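As you look at this complex, bear in mind that one protein chain is not there, while each of the others sits in place.
Showing chain A:
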Amino acid sequence: MTQPTTTGGDVRLDGISKTYGSFTAVHPLDLHIPAGSFFALLGASGCGKTTTLRMIAGLEEPTTGTIRLAGDDVTALPPHRRPVNTVFQSYALFPHLDIYENVAFGLRRRGIKSVKRQVGEMLDLVQLGDFARRRPQQLSGGQQQRVALARALINHPRVLLLDEPLGALDLKLRRQMQLELKRIQTEVGITFVHVTHDQEEAMTMADTVAVMNGGRVEQLGAPAELYESPGTTFVANFLGTSNLIEAEITDKSGGELLLTAAGGRLTLPAGRCGAPARTGAAVLVGVRPEKISLTPAEDTGAVPAARNRMTGRIADSSFIGVSTQYVVATPDGAELAVYEQNIERDPRLVPGAEVVLHWSPAHTFGLDPAQDIDAGTDISTEGEAA
């Protein structure tokens, strides 16, 4: 865009909730989305993320709470009077209008007569200049997606809402469009609120991710922060993979907690423990698979003393290319996932081998044991139907 007339506005949700009869889609929610940021609402289907987005757009009326856009209370405004635009999941391009008129729709509704230059520029931005007179149904999925984006962006909204905009594209095109969207967002400086169930997509594009589950925000933060220090078992399992081990706090020394788990002794920085740090209390210890190193049992002495360690036997290994993924069974029956970079592959690391698993205490996190240890595991790869 050559002349942004407005820049992004911030979005502030205060106590927003939505109930349908006895079903609560969104529990009272406070959320602040800073101006100009790329914000992702991430969660499995039915977690309330799309409902939240539609309430910002004005397509759903909140049961309670207020919505402010750039400081103005818009809770009572109908969708056509809100300075936001939406890219719909199925694109929702008008089938009776050509690409040019689809893109010009918003400008014309606001009474702007000379739309030619702006539409031309916008079609060039999404590289569809030659398709102006085609009908939407004559375009491929990726092209339709770009038309939907152009149709929304041409209005210079304060906030752009994206409802699973890449869900219908194949993997390769999706990766390409993720980078494209990120580039456009940086270029136009509009606040983007992006709804997705794809954790990789959310982490690739967003500055801030809110992980939603059961109508609530489980955790909110930068992608790296969410990944490295998940606050709940759902976040730990939904964002990537986590090994969660039941442990007991046996001692505290300085800023560190000493734990026993499966007969081994582990160290956990007190600041990374999300559970009450009382001696004798139970805690769930978590560590990401790629943080763990494997050493054959006979080389145990070579493992630095400061590292957390457990013993086990390799139950399975699969070669992925950049890495090898192992499943290691511990003596008490737990199975841990370990991803090893294929830099120097030790030929002794084969199924059946006795190994020591070890990792840095700084990569360990502690979670409240009252939660479901498997929350978020089975839905992380699920696609969303509608």
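Methods note: a residue touches a chain if its C-beta (ideal position, glycine included) is under 8 Å from a C-beta of that chain, and two chains touch if they have at least 3 such contacts; residues count from 1.
In this section, contacts and distances are computed from a predicted model.
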(request) Name the absent chain as its UniProt record does, using one of the following: "Tat (Twin-arginine translocation) pathway signal sequence", "ABC transporter related protein", "Spermidine/putrescine transport system permease PotC" or "Monovalent cation/H+ antiporter complex subunit F". (result) "Spermidine/putrescine transport system permease PotC"
(message) With the missing chain put back, one of A:Ala35, A:Ala70, A:Ala92 or A:Ala362 would touch it. Which one?
(response) A:Ala92
(request) Would you mind spotting which of A:Leu59, A:Ala270, A:Ala334 or A:Ile373 touches the chain that isn't drawn? (result) A:Leu59
(request) Since one chain isn't shown, list which residues of chain A touch it in the complete complex. (result) 57-59, 78-81, 84-86, 88-90, 92-96, 105-106, 109-110, 133, 151-152, 155
